[in-house]
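This report refers to the structure that appears directly beneath it.
Shown here: the complex without one of its protein chains, the others still in place.
Should a chain be cited, it is by its letter among A and B, assigned in written order, with residues numbered from 1 in that chain.
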Amino acid sequence: MKRKKIRKIFFYIGVIVVLVYFLFPFYWAVVSSLRIPSELFSSHQSLFPLKIQFKSYVQVFTERPFARNILNSTIVAGAATLLCLAIGSLTGYAIARLKFAGKVVVMLFILSVSMFPQVSILGALFQILRSAKLINTYPGLIIPYIALTIPLTVWTLQNFFREMPKELEEAAYIDGSGKFSTFWRIVLPLSAPGLVATGLLTFIFSWNEFLFALTFEQLPQMYTVPVAIAMFTGYYIVPWGQIMAASVIVTVPLVVLVLVFQNKIISGMTAGSVKG
Amino acid sequence: MFSRKDPLHRSDPIYAAAFIIPTLAVIAFIAFWPLGQTLYNSFFRFALMYPQSKVFVGVSNYGKLFHDPRFLNDLWNTIRFTIWSVGIETILGILIALMLNKEFKLRGFVRAAVLIPWAIPTVVSSQMWRWMYNDNYGIVNTLLMEFHIVKNPIVWLGFPSTSMPAIISVDVWKTTPFMILLILAGLQMIPKELYEAARIDGANAWQRFWSVTFPIIRPTLGIALIFRTLDAMRVFDIVYVMTKGAANTETISVYNQWVLFTKGFIAPYFGYGSAISVTIFLIISAFAFLYVKMMKIKLD
Partner (left out) sequence: MKKSVLLVLAMIAVLVFASFATTIVMTAGAVGREYQVLQQQIKVFEKENPGIKVVLMPMPNSSTDRYNLYVTYLSAGMPQPDVLMLDVIWPPAFANFLVNLNPYFSKDELKDFFPGAIRADTYNGKLVAAPWFIDAGLLYYRKDLLKKYGFEPPKTWDELIHEAQVISQKEGIKGFVWQGAAYEGLTCDFMEYVHSYGGAILNDKGQVVSDSPMVKKALQTMVDMIYKYKISPVGVTTYMEEETRHIFQNGDAVFMRNWPYCWPLLNGKDSKVAGKVGVEPLPEGTGFAGVHHSATLGGWQLGINKNSEHIAAAVKLIKFLTSPQQEAYKAINAGQNPSRLSVYNNPAIIKANPFYKSLWPVFKNAEPRPKSPIYAQISEILYTNVNAALTKQLTVDQAVAKITKQLKDLLGQ
């Protein structure tokens, strides 16, 4: 009995270590963003801030186009997600349910893109987007993001469609409904949970992407959030307080998203791999 | 059985085409066309700024690559980074997943907390850690000095001996959650009875892990390893934000981006940069192919 108790104590110590390990950096970012400069740049920082100020948060929005950067990220990630779901679900359905020659080739073709190192198409894609006058525009980032996220979307959605009962679709066909209207009226509404799970992953991916955003959006007012935060320097100055404030600002919505949709995200993450 | 006329089992290429072509078009336009263009570029010598003065140089850009000490060094850095970070992540991932597989009060909360590092942008986590590793004001040095583990602050990101471990630590923090959750999903497929049987047989924890748990999570683990290895080989964000490749932390992606856009913008190195891009593509593809073969993944 006593041994069991000791084991339980050790177990909870382990849990706490894990929690601290994963959460401390956030705590520290929050604390740093609230410190006054003389406390922030001191070599003996207290674990709790002694004086609190919100100046860094104000500066992020007044001294920089950070609100605009958030808007950019929202537009780009939002549009990429919706479009990716729109065309990805069609393809996923075709692969799961329709019969056609060369299905395996199509699937291989699509999946192979997920293995592409982004950097190996970076230069040429820049040239292409430049000649299409899409550098420093939203579509110039949205379209590449669709291509990057579509393999996973198609893969997880086709898994999802496969597991749906066929009876409803069959009934619709017998009623004389066409392929597209069956898909639109019957299949899509039923697959809402799968769409949400995949959509969340696509959104998080597009929101976080850095290399393409860095290369294809070069004006400060077109930066997405990750690029803006990576570029958070003055001509000389490295404003750590502001960097931490901005980090906190973009982390909070993601934390909320994670807490609310925890199960959806995990099922989306694991669907492609465990079942495959 | 359904009749041959049954719409569900008839092959209809027109619908299939309509459903599939948008996806194929985007992929062809954004992935395969640029890939072909990169290959084409790699046979020329030119700057991005002066595309009109292209000189055909055959495969000599590839020849140069094997005598470029910086590329070879960066390739080694990338491999080092991949082995260490994927290795540590896997071990940590298994341990924490086993922990989360137990029933306990805070489980849901811990699982959500673990997910957060994975969800935030890599740039943000890199900045957070860069601040914690700051030599003068970073919490890491403050703690080490407070507990008298070191006397002078360590310049984490300034020297090769500490900067690569620091970068690896950030990657581990950021991507272990992915490992944990995948392995956890695998673990939850194990029927409880199997453990009971093993326990009755008198197997200790270690034996139970090897004889019961491991064989079942092996396929999941394998897939997680593929994803993570391919990801780690392409690492860019962490290095770019934390050191920009200084202190011998440059990886092939960071070097490639630099050659293409900083060096190759005005000087005639864009073709050479494209050759690096193609080489990176081939290396990653080789890994992917090897893995797919090894794991015998079925694609349909």
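For the reader, a short list of remarks on this structure follows.
In this text, a residue touches a chain if its C-beta (ideal position, glycine included) is under 8 Å from a C-beta of that chain, and two chains touch if they have at least 3 such contacts.
Not measured: the values here are computed from a predicted model.
Within the full complex, the residue among A:Ser46, A:Ser181, A:Gln221 or A:Asn263 touching the omitted chain is A:Gln221. When you scan B:Pro13, B:Gly36, B:Gly63 or B:Gly158 for touch with the missing chain, the hit is B:Gly158. In the full complex, chain B touches the omitted chain through residues 48-50, 135-137, 152-153, 155, 157-160, 244, 246-248, 261-263, 265-267.
The set of chain A residues touching the chain not shown comprises 37-38, 41-43, 63-65, 75-76, 79, 82-83, 130, 135, 137-139, 142, 218-221, 231, 233-238.
Keep this in mind: only the chains that are shown with their structure count from here on.
Chain B makes touch with chain A in their complex at residues 6-13, 15-20, 22-24, 26-27, 29-31, 33-38, 41, 48, 51, 96, 99, 102, 104, 106, 108, 110-117, 119-125, 127-129, 131-132, 134, 136-137, 139, 141-142, 153, 173, 177-178, 181-182, 185-186, 189, 220, 223-224, 227, 230, 233-234, 236-237, 240-241, 252-253, 256-257, 260-261, 264, 270, 273-274, 277-278, 280-281, 284-285, 288, 297, 299-300. Those residues of chain A whose C-beta lies close enough to touch chain B in the complex are 11-12, 14-15, 18-19, 21-23, 25-26, 28-29, 32, 40-45, 87-88, 90-91, 93-95, 97-101, 103-104, 106-111, 113, 115-128, 143-144, 146-148, 150-151, 154, 166, 169-170, 173, 179-180, 183, 204, 207-208, 210-211, 215, 225-227, 229-230, 232, 240, 243-244, 247, 250-251, 254-255, 257-259, 262, 265-266, 269-270, 273-274, 276.
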